[in-house]
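A short worksheet on the structure shown next.
Note that one protein chain is taken out, while the other chains of the complex remain in position.
Up next, subunit A:
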Amino acid sequence: MGGVARAALLILADGRFPAGGHAHSGGAEEAVRAGRVRDAATLHAYCAGRLATTGLTTAALAAAACAGLGLAALDEAADARTPSPALREVSRRLGRQALRAARAAWPGPDLDALAAAHPRGAHQPVVVGTAARAAGLTPVDAAHAVAYEAVSGPASAAVRLLSLDPFDATAVLARLAPQLDAVAADAAACAVRAGRDGVDALPAAASPWLDIAAERHAARPVRLFGS
């Protein structure tokens, strides 16, 4: 099935999919301001750290949604894994935009139900997972799409924030490909366990500094990216 629906994954994970992600840097803007991300090498380290924490956690939420786990339980799990109110707000805003795009692309009852249950916006990975399901994709596909966004957002933001060579930013992503595959596989395996044992089996990997940075960013009067 994954092979059959491969093109749908390209559409879902495309940076031009109109879900609003381009306005967010995945914490990279604050990391640049803090002097933590300065060049391609530190961008790579930043992306690797983000992928291993929030990347894994959100990829697993998407995989679980794609596998058909209860959406109310996943919404609660996403809230509990997102202590930062700024990041909860961003996740729901991006979820709302992604849901509009997904309902246009793959209309169906699952996406309609998600929209009805969360008029203020469902969490973005839950939306992506449900959209992947509607598009005939598999949980590991949904995990790939979300894990990729966890690193492609910071990489493309770094091009603007640091005037980084776009070729270098793309090379950073290419070097992360094996880790992306591993995180997606791990996330999908956790979704299978969660289907059996409940949502507590989903990973909750977190970076305390990313939570602090997200709130510092949200408090700044002047910023280029939404998060």
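Annotations
Methods note: a contact is a pair of C-beta atoms (placed from the backbone, for glycine too) under 8 Å apart; a residue touches a chain by one contact, two chains touch by 3 or more; residues count from 1.
Here, contacts and distances are computed from a predicted model.
Of the names listed as "Urease accessory protein UreD", "ATP synthase subunit b", "AzlC family ABC transporter permease" or "PadR family transcriptional regulator", the one that matches the UniProt record for the absent chain is "Urease accessory protein UreD". When you scan A:Leu10, A:Ala204 or A:Leu224 for touch with the missing chain, the hit is A:Ala204.
Touch with the chain omitted from the figure is made, among A:His22, A:Arg88 or A:Arg103, by A:Arg88. Contact with the omitted chain, checked across A:Val37, A:Ala67, A:Ala102 or A:Ala115, is made by A:Val37. Although one chain is not drawn, its touching partners on subunit A can still be listed: residues 27, 31, 36-37, 42, 45-53, 76-77, 79-86, 88, 179, 199-200, 203-212, 215-216, 218-219.
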